[in-house]
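A single protein chain has been removed from this complex, and every other one stays in its place.
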Amino acid sequence: MEQTPVLKVEDIRKRFGEKEILKGVSLEINRGDIKAIIGPSGGGKSTLLHCINFLTLFDAGRVFLNGEEIDHTDRRRLYAYRQKVGMIFQDFNLFDHLSALQNVQIGLVRVKKIPKARARERAVAELERVGLKEHMDKYPAELSGGQKQRVSIARALAMDPEVMLLDEPTSALDPELVGEVHAVIKRLAAGGMTMVLVTHEIAFAGSLAREILFMDEGVILEKGPPQEILYGAKRERTREFCDKIIHFHHKDNG
Amino acid sequence: MSELMFLRQEVAPAMIRGVWMSIRLIVPSAVFGLAIGIITGTLRVYGHSVLRAIANVYVTFFRGFPLLVQLYLWYFGLARFGIYFSPYTAAVIGFSLCSGAYHSEYIRGALLSIKDGQMLGAQSLGFSRTQALVSIILPQAVRRALPGCGNELIYLIKYSSLAYMVTCIELTGEAKILASLYFKYMEMFLIAGAIYLLLVSIATWLLNNAEDWLAVPGFEPPRR
Partner (left out) sequence: MKAVLEGLPYIMGGVWVTLVVVAGALAMGLLLGTFLAIAHVYGNRALRTLTGIYVWFFRGVPLLVLLFLFYFGLLGALHLDLSPFFVSIVVLGLISSAYQSEIFRGAILSIPEGQLKAARAIGMSDFQAVVYIILPQAFRLSIPAWTNEYTIIMKNSAVTYALGVAEIMARANHVAARTYQHFWLYLLAGFIFLGLTSAGTRCLGLLQKKVAIKGYAR
């Protein structure tokens, strides 16, 4: 049974000055699917995510949501599109002048134009979902990294996204705080959220994703099920990368 | 044709006279002001508590009173006690002391930002406190205070126009006289304004370059 992919990205190219960061990247993801993108730094993974929700404007390529092409010059459609594509940043990017509750609430009030009282209820519910209801009046400066990331997930979820883009969600966290964020992401996945996850956490990617994409130097070199990519990749480069990472992790967990 | 003649015969000489007087006001005031600022700024950080208190009081008043009030005090105020300064002298005294208070703030800030280690290092080599101040600390402080002090000098160029208020006729004064005489207010003040803009722009350019020339490699963040 053929279903239209929730998100389809076709042949994205982006160059910054002289350097071509993305050299024709395509991917598609169906509802409920989880795909992880791994690869060395500078390979373009983060840029790709930024291109998907047009935070970075790409030079060539197309993006489709539920089969409909997104035209970034149509401002209003673009804003509506961004609500449906939730983004989680490595640096959390919580609004520093607002409390956790207000961070989640502001999108509901200003973008979705929901009345304040209802928005507040929804915001509290989302914070509860990520386990942070007791901290809702705290400001970002008073929260730990893991808590900040969970608030940012709540903030994105409040917009009722159809797909979530996670850009190295735990890279900026102290190791002991990674677990709580992974737990939340796992729960989201179990609930059927469609996700594109860029991460260095190979084990986590392997346990969560249906498909792993290996990206290097602006192209997707190889893709396949976790077992295959991580332990028996077809391409030399992929094997080279995965071997190092897995070896590193094994030593760590030694 | 008569416009051009007007410009040549009346405006140009007046403007030149005015600029010259402005420069005669600005340069001494800048020099004295900076000197006063360095001395009082240093006293406020390293001085004996009595000297420090006096310097602090000086700064509080000369930064707190509007410059215009200060000028009036020197020129009209002291006249009541039999002390008669010429408009020029009163203006230079006023500008120097007012400017000095602002410079003192920047110097003080710069001195405070220089680590104790510098003084300790110098003293361990046998420098006296004064020697250390002059040879080691102040040269660094001047670099750090440069943006602030430089800005204050640029302000001085602009507020030298207030000399007109104590009847010292510099650029603004000359412009006003001609404007009233020939009813050419727009033209004269635009010309005067343009000349000030030129002076300020040149000073700003010099200041920006001075910051670059004096920068110690690796010590300060690289300028754009």
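Residue numbering begins at 1 within each chain, and the chains themselves are lettered A and B in the order written.
Keep this in mind: a contact is a pair of C-beta atoms (placed from the backbone, for glycine too) under 8 Å apart; a residue touches a chain by one contact, two chains touch by 3 or more.
Keep in mind that this is a model prediction, so the values were computed, not measured.
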* On subunit A, what residues meet the omitted chain? -> 53, 55, 75, 79-83, 86-87, 89, 91, 93-97, 106-107, 110-111, 139, 141-142, 152, 155-156, 159
* To do: Provide the residue numbers of subunit B that touch the chain removed from this figure.
  => 60-61, 64-70, 72-73, 76-81, 158-162, 164-165, 172, 175-176, 179, 185-190, 192-193, 196-197, 200-201
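Assume only the chains that are shown with their structure count from here on.
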* To do: Determine the centre-to-centre distance between subunit A and subunit B, using the mean Cα coordinates as centres, and give it in whole Å.
  => 56
